[in-house]
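Removed from the display is one protein chain of the complex; every other protein chain stays in position.
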Amino acid sequence: SDSPNANNNANAGKSVDYLRIGMPNGTQTENHNPFAGTSSANALGYKWMIYEPLTQWNPVKPADPAKPWLAKEVKWAADYKSADITVRDNATWSDGQKLTADDVAYTFTLLKSKPALNANAIPFGDITVNGSVVHVTFTTPQFVNQNKIMASTPIVPKHVWEKIADPTTDINKNPIGSGPYTLKSFTQAGVVLSVRTEGYWQDLPKVKELRYTSYADNSAQTTALANGESEWSFVFIPNYQATFISKDPANHKVWAPGVLGIHALYINTTVKPFDDPKLRQAMNMVVNRADIFNQAEAGYFHPQINSVTGLPDGAGDAFIAPEYKDKKFTVDVAGAKALLQSAGYKLNGTTLTDPSGKPVKIKLSDPAPWSDYQTTLEILKTNFAEIGIQATVEKPNQDVWDASVQKGDFEASMRWTNGGATPYDIYQTIMDGDLLKPLGTAAQQGNFGRFKSPEATAALKAYANATSDDARTTAMNQIQKIFVEQAPALPVGSDNVGGDYSTKNWTGWPSDADPYAGMQPTQPYALDIVLHLKPANS
Amino acid sequence: MAEPVLEIRNLNVDYGLGDRAVHAVRDVNLTLHRGEVLGLAGESGSGKSTLAYGLTRLLAPPGVITGGQVIYHPAQGSSYDVLALSDNGLREWRWAETAIVFQGAMNSLNPVHKISTQLMDVLKAHEPNMSAHSRAARAREMLKLVGISADRMDAYPHQLSGGMRQRVMIGMALILQPQVVIMDEPTTALDVVMQRQILGQLIELRERLGFSVIFITHDLSLLVEFSNRIAIMYGGRIVEEAPANTIYRDALHPYSKGLLSSFPALRGPRRELTGIPGSPPDLAGMPAGCSFHPRCPKAFEPCGSAIPVLGRPDTPDGAGRSVACWLHPAEQPVG
Amino acid sequence: MTIPTSSIEQVIPGQGAMAQPSAKPAKAKRQRFLFVRNTKAATGLVVLGVYVLLAIIGPWIAPYDPSGRSNDLVQGPSAAHWFGTTHLGQDIFSQILVGTRSVMYVGFLAGLIATTLSVLIGVTAGYLGGKTDDSLSALTNVILVIPAIPLMIIITSVLNNASDTLIAVVIGLTSWSWNARVLRAQTLSLRRRDFVEASRASGETTWRIVIFELLPNLTAVIASGLVGTVIYAVLSEITLAFIGITSNDGWNWGTILFWAQGQQALGQHAWWWFVPAGLAIACLGTALSLINFGIDEFVSPRLRSAGKTKLKTAAGHTVRMRIGFTPVLENSAAPHTHARVISTPVMREAK
Amino acid sequence: MKYFLQRIGFYVFTAWAAITLNFFIPRMVPGDPVQSLIAKYKGQLSTDAMQSLYILFGLDQHKSMWAEYVDYWKQIFHGDLGLSFTFFPAPVSQVISQALPWTLLLVGITTIISFLLGTSLGVVAGWRRGSWTDGLLPVTTFFSSVPYFWLGIIAIYLLAGPDSFFPSSGGFDSGLVPAWDQYFIPSAIQHSLLPALTILISSVSGWILSMRNMMVTVASEDYITVAHAKGLSERRVALSYAARNALLPNVSGFALSLGFIVGGTLLVEIVFSYPGLGFTLLQALGARDYPLMQGIFLIITIAVLVANLLADIAYLLLDPRTRKDG
Partner (left out) sequence: MTSTQDAKAPAGEVVLEAIGLTKHFPVRRRLRDLFSKEHDAVHAVDDVHLTLRRGQVVALVGESGSGKSTVARLLAQLYPRTGGDIQLHGRSTTVKGGRNFRGYAARVQMIFQDPFASLNPVHTIRYHLTRALKIHHNAGDDLDAALAALLTRVSLTPPERYLDKFPHELSGGQRQRVAIARALGADPEALLADEPVSMLDVSIRLGVLNLLRDLKERLNLAILYITHDIASARYFADETLVMYAGRMVEGGDSETVTQTPAHPYTRLLIDSAPDPDRLTGDIDPLEEDRGNGEPPSLIRPPSGCRFHPRCPAAMPRCSTDLPVRLEIGDAPGHWAACWLYDKAGAQ
C-alpha cells in the first residue's frame, strides 16, 4: 500500500521503536522555520532534532563548559568580543551535502542581516571564514550571551536558505538539517520525524521515530501523560503524584531541576511605603516559600528558592557570594516584626502602619488564568497578613496586566525573570538601571519595579563587560549584596528545565544522579537526551 | 319516504372529561335519507360542527363521544354502527362512504402538496390496486366535473382562488362516489355569486350521482332554498326538524321562529324583523329545562324545569316533522 | 452555544403559523393563576425561587470564606466540607453558595438588558415598518451573524477588570438579536390586528399604541424571551469564567469549574470539584426551561402535554385520545338526559 | 425570483456589515500580539525577542486604520487573508483550511444527526402525545441545560481512559497522517465519537421540543383532519401531511444552527482538544492574532450566510407558497 499510514500499523506487533512527545501548545500549522518563535518546529521543539547548534550547553550545570557539537571547538577572546569556531568536518545535511564553515557563517550573517530573526538581539560584527574556522566578532562583550550564540542558534544549510526569497516569512516546507531526524509527516495535531539512515556525524539514536503531538492545553496533555499516550512532555501537573505518577508509579517520572531564571514578586519601588527597603526586607522574611512550592507549584514545578541571593539550588550554587553561602530563607515573623519596629512601623493588632501613620496595604495582581501565580498570591496574602500588611488579590486580564506591569502601574506582581547561563539575566531583569523607564512608559525589557540603584547598574555592566573571571566574581558579589539588602523583588521559586516522562519504553533519561542535560523536550539539549535513550526491554 | 342512509341515535359528545366537561352535543337523533339534502342550522356554538365531526369520529382531543350510535346503511350489504368500527374499518369507511367538505378550503388543502397529489392520495389509500395512470385520469375527471380545467392539476392550493379551492374539495369529496357528503359551511367564506355557482353545481351533481348531503350553515335563507329537510340546533340539541318549506312557512319552535325573522328579505314586502333577544347560552352552564327558555318570549312554567322531548307535535299538520318544545308537547318521541 | 429553546421563538422564522397571542385572549386575571397552576411552570418557579433565595442569603449562610485556605487540600465531601475542598483547602460548598449571587445577577441583568434592547428594536421595527424596519432588521441580522461567544471574549478583554455588571452588559449587548427578530415578527402580526388599527382610528398616539396596546399583548413572548436569554446569559457567563475571562474578585460557578479544570480535578479524581457546579447550572437551566414551557403552554394551550389521555370506555377497554380517532366511551343508543313526555298537554300562551 | 433577489441584496449587505465589524472589533482590543506571545511563553521567550518579533510581524510601521481597512478589502478580493501571527509566517488561509474540515465534519455531521434525530423524535412526541414520549422532554431538557464543556469533561472522565475505546483528545491517533485510508478514517471516527455524543446530547432536545410543538400546532390544522377524513393511513397523515408542514419553520432554525457550527463549538473543541476552527479561534483571541481572528470571523460570517441561503433555497423547495412567480 502507498498509504502514508501503512507502516504505522505494521509496527503494531513489534516492540516500540518510536517515542511519543507531547506539548500542550494547541493546534499547529505547518511551519518548520527554525528561527521563528511562532513556528510549530519551535513550539513542539522538533527543530532541535533537525537542526543542531554549535555546542550543547547544560542549563542544569550552567557553569560547566559546553559540549562541542557541530563545532569541534569554540575559542572566545578574553573580552568576549570575538570567537573562533572550528566546524566539525564529518557532518552532512540530510540532502547529502557536507556541512561546512560556510554554513555556520551564513547562519550568523542571516541573523545579522535580518533583525526579525535575531531573537536574542546578538550584536554581530564581522563574520569571516578561514577553512573550517569561522571568526565572528561582536560589537559588545558577549560573556553573558555566549551560550545563546553557540548553543541555541540552529545552523542552517546555506545552499538551501540562500534560495529562500524571504527567510522571515518562509515556512521552510521541506526542512534540511544536520540532525539525525528528518521530517516524515505533518498534521495540525502532530509531527512525525523519522531517523536518518546515514550521514549523521555520530551514532544514530535508537529511537527510530519521534511522534510529536500538540495537545490543546495542560489538562489534555496531562491526561495523555497519565494514559501513557504521551511519554515525554513539559507541562505543569497539579498534584502530579496523584494525577500522573500514581497511574504507573514504576515508570511515570517527573524531573524538574531548577535553572538560572526565577519567579519573583516584583514590588513597585516607587509606591510608598514600598520604597523602603526595610519594609521589603521584612516582607521577604515572612514569605512561606515552602507553602508556595507545595501548594501553588505542586511540589515540583518551580523549585523552591532557598538561598537569600535568590539563586536556585544546584544551578546557582557556583555563583553564590561567599558571605551568603549558607544564608537560607526562613519564615521569621518575629524577626520581621522587630525589623519593622526598628524602622518606625507600628503593628496595631492586625494592622501595620507606616512611620507616617498610614496603614500598609498592597494590591497583588496577576492574570486570572495563571493559576499557580494566583495561588501564590493567595498564599502571599496570608503571609503578609501576619505582619499586618493587608493584601488584596486582583485578576486583571492578561493584556491589561502586561501593560500595567510594563508601565509601572502596579503595586506588586508575580512575574518571571529572563534566564541564561549566568545569574546576570536574573538580576538584570530586576535591577538594571539601563532598563529603567519613567512611570507610564512601557519598560519592555525589565526593571518593572522601577528599582533605582546606580551601584547595581554599574555592577551589572561591570559583570557583562569584564574580561577576567575575578572581575566577574567581584561584580557578581556586589550585585548579590545589593539584591539581598534592598530586596527589590521577593524571589519565590526558580524556573525549571523539567519534564514529565515515562520509562515504560525508553530509559536513559537525565536525572539527579546523572544530570547530563535539562529535561525539556523543546530545548536544544533534547537531541542529546534522545541520543541517550535506550529501549527499556533491552 | 326514501330509505335511511345514516341514522344518528342519541349521540352525545363532550369536550373534556369529568365535571368540567362541556356537553356540546346531547342526545341527538337524526336520520338522513338516501338522496336528500338535510340542512342543519343554528347559531354559532350550537354544536353543528361537533355533531358532524362526532359522527365521523374526527373530533380532536379533548372531544370524546360519550354515547350513542351512528348506524350506516350501505348501498349493498348490512348496516353497521360507525362508532363501533375498528380503526382500519373506520379508515375504509371514511371518504368511501362518507366524505366531508369543510368551511375553509384553504385550510382543508395541504399547502405543500399539489392538488393532484392530494386527490390521488385518496385513491391510493382506498383503491390500492388502481394504476397510477388511471388514478390521474380519475382525478382529472373529477376536476372537470366541478368545472376546473385539467391543466390546473399540478397547481398548489395557493395558486387557486378561493372558489376553485372549494370546488377542488367538492371534487375530492366525490371522487370515491360516497353515499353521504357532509358539508360544514362550505361557502361562508365565498361571495354570493360564487356561492350560488358552487351550490348550483353541487345540486346538479347530486341529481346525477344520488348521494345524500348534510348541509351545515347558519344562513337560514340559503338553507331553505337548498335543502329538503332542515334540523335546527340549539344548545347542543335538535329543537326542531321539518321539511324546508314547512319550517320556513310555519316554524313551531320559538327559536326557529326567531331565527327566521332575524334576517331581512331581499325581495317582496319589507317585513318586520324581530330577532331573538338575549345571547347564546353557555354550554358549560346550561340552564335547567329547555335551554332556550331564558330567551324565549313564550316561556312558561314547565320550560324552566323539564327538558322537552323531540317528537311529533300535536299540531294538525304535524306529520313528518318534530319539535322539542313544551308549547307543542310531543305525541311520539323520535329515536 | 445553545439556542434558547422556546418554541415561540422556534416557530417564528416560518412566517405564518405562529402562536398568536391567542385568539381567545389571555383570560387576564384568572389565567395569571392558571399559569402558576401549570405544573411545569410551578416546578420551575419553585426551583428558581430557591436559587434566588440562595443568591440573596448565600454569602451569609456559607460556612466558610470561599477563598479562605485551610490544610484540608483536595478532600472529598465530608461533614465539615459538604462538597469537599480545593487544592488550597477552600470549601467548595461555600464557593457554590457565594457564587450563586453572581450567576443570578449576571443572568438576570443580562437578560433584562437583552430583553429591553430586543423590545426596543424588535417592536419599533415591527410597528413602524418601512425604512426604520429595514435598517433595524439589517442591524439585527448583522448581530445575529456575528458569533456571540468570541465577540463577548473580545469585548470583555477590551474592558479591563470586567466586573459582573460589565460582563452582564456585554452578554446583554450581544444576545438581543434573536429575540428582536421574534418580537418583530410578532409585532408585525399584531400590527395588522384590528384593535391596533382601531385605537389608531380613535386618535391614540403612536407611542401610546406601542406601549399600551401592543406591549401588553407581547408579554408572553417577552417573558419567554427573557427567560431564554437568562439561560443563555448564565451559560455564557459560566463559559467565559471557565475559559478564564472573569470578574475581578468573587466567585461564580464558572470560576469554580475554571479552577477545577486548571487543577485537573478529574485527573486527581476530585469529582466533587466539578459535579456540584455543573449540576447547579443544569438545575437552574432546567428550571428556567420549565418556566418557558409553562409560558409556551400558557400562550398556546394546545402545546400542553395532554392531561389525561387514557380513557376507560363503558365496556372497560382503554382507549387513547388522539387526533383523527375520537374515543367512543359508550356505544349504546340509550339517551343520556331523560326528557319527559308529558301526558296531559299544558297549553298556555305566553303573554 | 423576486424573493430571491431580495434575499441576495440582504446577504450582500449583511456580509459587508459583518465583515466591516469583524475588521474593527479585533482592533479595539488592547495589547498586541507580541506581548501576548511573550506572555504565552512565560519566560521561555526572552524579552530580547520582542523587538525582533515586532519587526517580523510588520508591526513596527504604523498605518492609518482607514488604509488598513482598504487593504483588508483588497486582500479579501484577492482571496488573501494575510499571515497569522500565532503561527507566523503561516498564511491565515492555511491555518483555517487545515482546521475547517475537522469542525465541518465533526460538528456538521453531528448537527445534522442531531437535527434529524431530534426532529424525528419530535414528530413522534408531537404526534403521539400522552404516550411515553412525553417523558423524553424533561430528560433532554436537563441535558440541554448542562454546559457543553462540562458534559464533555465528565464524559472524558467517565468514558475515556488508558484502556478505553474512547480517546480523550485529538482528532486522530498521533502518528497517523490524514488520508482517506483504512487506518486514518476509523481512527478519526473513533476520536470524534465522544465529542459528537456530547454535542448530540446537549443539542438534540431543542429540536425535539420545537418539532414537537410545531407538530402539535399543525396537528390541529384542518387539512390534517381532512387527511384523516380521507381515510389515509396514520403514517401517511403523520409524515406527509403533519411532519412535512411542521418541518418548515424548523428549516431556518436549522440553517442558523448550521451557521453556528463554526463558532458555536469552541468549547467542545477545547475540551476534547479537537483540531477544529473553534479552538483555533480561541488561540487567535488569546494571541491577539488579528489576521487569524478576522479570517475566522469571515469564515463564520460566510458560513452563517451560506447556511441561511441554503435555508432560503430549502424553503423555496419545500414550501410552494414562496415560489410565487417563477
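So that you can tell them apart, the chains are marked A, B, C and D in the order they are listed, and the count of residues begins at 1 in each.
Everything that follows uses one rule, which is that a contact is a pair of C-beta atoms (placed from the backbone, for glycine too) under 8 Å apart; a residue touches a chain by one contact, two chains touch by 3 or more.
Note that the coordinates shown come from a computational prediction; the quantities given were computed from them, not determined experimentally.
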Decide which residue listed in B:194, B:209 or B:306 touches the omitted chain of the complex. B:194
Check the options B:99, B:173, B:259 or B:296 and report the residue that touches the missing chain. B:259
Taking the entire complex into account, which one of C:91, C:164, C:213 or C:237 touches the absent chain? C:213
Considering the whole complex rather than only what is displayed, give the residues of subunit B touching the chain that is not shown. 37, 43-44, 147, 161, 163, 191-197, 199-201, 203-204, 207, 218-222, 224-228, 244, 248, 258-259, 262-268, 270, 273-277, 279-280
Could I get the residues of subunit C that touch the absent chain, sorted low to high? 21-28, 193-195, 197-204, 206, 212-213, 216-217, 219
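Here is the rule we go by: only the chains that are shown with their structure count from here on.
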Higher C-beta contact count, A-C or C-D? C-D
Cα-centroid distance, subunit C relative to subunit D, in whole angstrom: 24
In angstrom, rounded to a whole number, how far apart do the mean CA points of subunit B and subunit C lie? 45
Quick check: how many Å separate the C-alpha centres of subunit A and subunit B? 92
Could you pull out the residues of subunit C that touch at least 2 other chains? 157, 160, 261, 306, 309, 321-325
So which stretches of subunit B touch two or more other chains? 53, 58, 60, 90
Could you list, by residue number, the parts of subunit B that touch subunit C in their complex? 9-10, 12, 17, 26-27, 53-54, 57-69, 81, 83-84, 87, 90, 296-302, 306-311, 314, 324, 326-327, 329-330, 333, 335
Please give the residue numbers of subunit B that touch subunit D in the complex, ascending. 53, 56, 58, 60, 90-96, 99-100, 102, 104, 107-114, 121-122, 125-126, 156, 158-159, 172
For the complex, which residues does subunit D have touching subunit A? 29-31, 35-39, 41-53, 55-56, 83-90, 94-95, 98-99, 156, 160-162, 167-172, 174-179, 181-184, 269-270, 272-275, 279-280, 283, 286, 288
